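Below are the structure tokens for one structure; questions will follow.
Of the protein chains in this complex, one is absent; all others appear in place.
Per-chain residue numbering starts at 1, and chain names A and B are given in the order in which the chains are listed.
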Amino acid sequence: MTQILLQTVLSGVLIGLVYALVAVGLTLIFGVMDIVNFAHGEFLMLGMYASFWGWALWKLDPLFTLPFTALGLFAVGALLYRLVIRRIIDAPMLSQVFTTFGLMILFRGLAQYLWSPDFRSVEHTVVDGKVAFGGLSFGLPQVTAAAGAVVTTGAVWWFLRFTRLGAALEATAADREAAALMGIDGQKMFALAWGIGAACAGVAGALLSSTYPIFPDVGASFILVAFVLVALGGFGSVTGAFWAGILVGVVEVVGGFLWDPAYKMVLVLSLYLLVVWLRPQGLLGKA
Amino acid sequence: MIRLARAASLLAALCLAAPAAAQEEVRIGVIYPLTGAAASTGLELKNAAQLAADLINGTDKSLGLALAGAGGLPNLHHAKLKLIFADHQGNPQVGASEAERLITQEKVVALGGCYFSSVTATASQTAERYGIPFVNGESSAPNLTQRGFKWFFRTTPHDELFVRNSFEFLKDLEKRKGVQVKRIAILAENTEFGTGAAALQEKFARENGYEVVAKVLYPPKSAQLTSEVQKLKAARPDVVMQSSYLGDAILSVKTYKDLGFLPTALVANDAGFNDSEFLKTVGKDGNGIISREVWALDLAAQKPVIAKANALLQARHHVNFNGNSARAFTAIFALADAINRAGSTKPEAIQKALRETNIPGDQLIMPWAGIQYDATGQNKLGAGIIVQVQDGKYVTVWPFALASKDVAWPLPAWDKR
Partner (left out) sequence: MSRRAGTAALLAALLLAALFPLAVARPAWQNTAILMLMAAQLGVAWNILGGYAGQVSLGHAAFFGTGAYVSSLLSMRLGLSPWLGMLAGALVASAFAVVVGWPCFRLKGHYFAMATIAVVEIVQAVVNGWERLGGAVGLYLPLAETGFGGFVFNRSKLPYYYIALALLVLTLAVNWLVARSRTGYYLRAIKDEPDAARSLGVSLTRYKLQAIALSAALAAMGGTLYAQKELFIDPGSTLSTSLSIKMSLVAILGGVGTLFGPVIGAAVLTAVEEGSRVIFGGTGRGTDLVVYGLLIVLFAVYQPAGIMGWITGRWLGPRAERPEEEP
């Protein structure tokens, strides 16, 4: 029994780390400019398609194309900021919701238009098989995805904490006007936040592409959890999203095992409600 | 004043309509999920239905079905079938709106679709309200034909028959091969399709003296299925009966393998396990999986028309038929047959002809005894088959009379494939 429990807990941690990576991008965008991006799942979808086409056209492994996927999604995010988001930065929250919701529909429609609604998948990846030790076993793709998520999240955290550019980004997040007075170009910072946010989701998509089917609406499977993580961890908190990811992954898998899998999301959402009720700013958010 | 304007517009409409009528068209509305998560299936169904209509309109008689190559419907001066497709997005309200639009604006004489049972429910209600025949080819919720509708006809068997088939198969297997099955576990996604199937499986399992050791329902499109598989593993079943759509089906097989879960047999309930993408993705891990089906390419050995029809779809869309698209194709032929016998596009005449439908089995690309509707509108001659994945292909293994291969039992170990 302990072994089964340990297996489920660790499986929960693995998927939770990937959730966290999706949420990190979302929370970064939110932290810097107070916009909830409903189209964030679509960045993940684009990352998956980028991996798929690299594999389908040139037989390149998703792990090999991952840096290019990240760069490509960075460009998509930054460009989206320049073309669309820049114009609604001072609009009321609801208009922003409306805009990103429209982008979500637009991206899904475009994906179907360009690549058909078929389910795609990447086969025969470099990492295949499983890791087994002490009676526990995990799929190697899942372990790789989790490891990739940790590395990427760590890189984002390090960037924000220890680089000048990251500090400038944090300063803009804390106080846009004050940062501007210090000579930080807010527009650049916002574009940077969107670029990094999209790149994170893109990397998550690339990591998931070997285990999860790829189709235009795939973002819908991850966006709700990502929202929960962002709010649970505290809007704008990268470390909060990270720990919340692990927590939610474990609650989902262990809760589903001990209780009823049909209600695993109910457990996660109830946990979220309970936490924000006791602590309205989320786990690691600032009041 | 309004009446005058209406009379004038009616007159104008008549003038405009006259040349259109001379073209001799029979308009049929077909509603499928063409956007959203099921768009991929919807598009397959659309292509199959369109192929059926084009064959009836064309002059190539080589297929060997009575209406194929007839150059339109013979009893209606070779009027051509025109299918008007609409998208229901998986939304029951949209399905009803589209049905209404097709009936009143596009002036269709009959409706088909909608794949999703929930949308078929509302769209057929609209057809019932207007008194327009609705022929459903691929929705399998049993209650659709239990509503007392007069305009609703279903060519496919429903889930009750399919689930019964799975158990008849197990019983036959016990008799013939002496295999021992006692413990059954059920895994199903928790929307209408999965919960309905799981409830029936539970009922039939009890009736047939099996022990249901676990019944696990999960939300579709879950990002992970670890907890579900752990629950199954803990229950130590002989047979797992599973109802999942494509994404979940792929994910579950990968999770079985990762967690080292190997029941004696996996008997799937069609859907994701029979999708064209399924085997491409899971590769060798799919070998040995058993699934209920309504159609398989290897049936062509006994029914050459299947191979011919499949070649036509291959030539046009580079895919094989599957259970869904073959049924969509068949529904159009069944509807065309009725309209042709009616010799008219009046709804009452078509309805009467549908009731009198008697298509023999050799006129179908399905392994059915034929099409004849009972009083509820359900085709009573439909049948299911059981297929198994062997060497990366679906082969028919039951009923034994139709089988092209013997059942492989038990599932091979994950690392010995």
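Going forward, a residue touches a chain if its C-beta (ideal position, glycine included) is under 8 Å from a C-beta of that chain, and two chains touch if they have at least 3 such contacts.
None of these values were measured; they are calculated from a predicted model.
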{"item": "Hidden-chain contact residue, picked from the options A:Ile88, A:Val150 or A:Ala180", "value": "A:Ile88"}
{"item": "Of A:Phe30, A:Phe119 or A:Tyr212, the one touching the omitted chain in the full complex", "value": "A:Phe30"}
{"item": "Touching the absent chain when the full complex is considered, from B:Leu55, B:Val94, B:Ala336 or B:Met366", "value": "B:Val94"}
{"item": "Touch list for chain B against the chain that is not drawn", "value": "2, 6, 32, 34-35, 39, 42-43, 46, 84-87, 89, 91-94, 96-98, 100-101, 103-105, 118, 121-122, 125, 128-129, 141, 143, 147, 149, 190-192, 194-196, 217, 219"}
{"item": "Those residues of chain A which, in the complete complex, touch the missing chain", "value": "30, 34, 36, 84, 87-88, 91-99, 101-113, 117, 216, 224, 227-228, 230-231, 235, 260, 262-263, 265-266, 269-270, 272-273, 276-277, 280-282"}
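Convention: only the chains that are shown with their structure count from here on.
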{"item": "Chain A and chain B: spacing of chain centres that average the CA atoms, whole Å", "value": "37"}
{"item": "Interfacial residue positions of chain A with respect to chain B in the complex", "value": "4, 7-8, 11-12, 15, 18-19, 109, 112, 116-121, 123-124, 130, 132, 137-139, 142, 211-213, 215-217, 220-222, 225, 252-257, 260-262, 264-265"}
{"item": "Footprint of chain A on chain B - complex, ascending", "value": "35-37, 39-40, 42-43, 190, 216-219, 221-224, 226-228, 230-231, 233-234, 246-247, 250-251, 254-255, 257-260, 275, 277, 280-281, 283"}
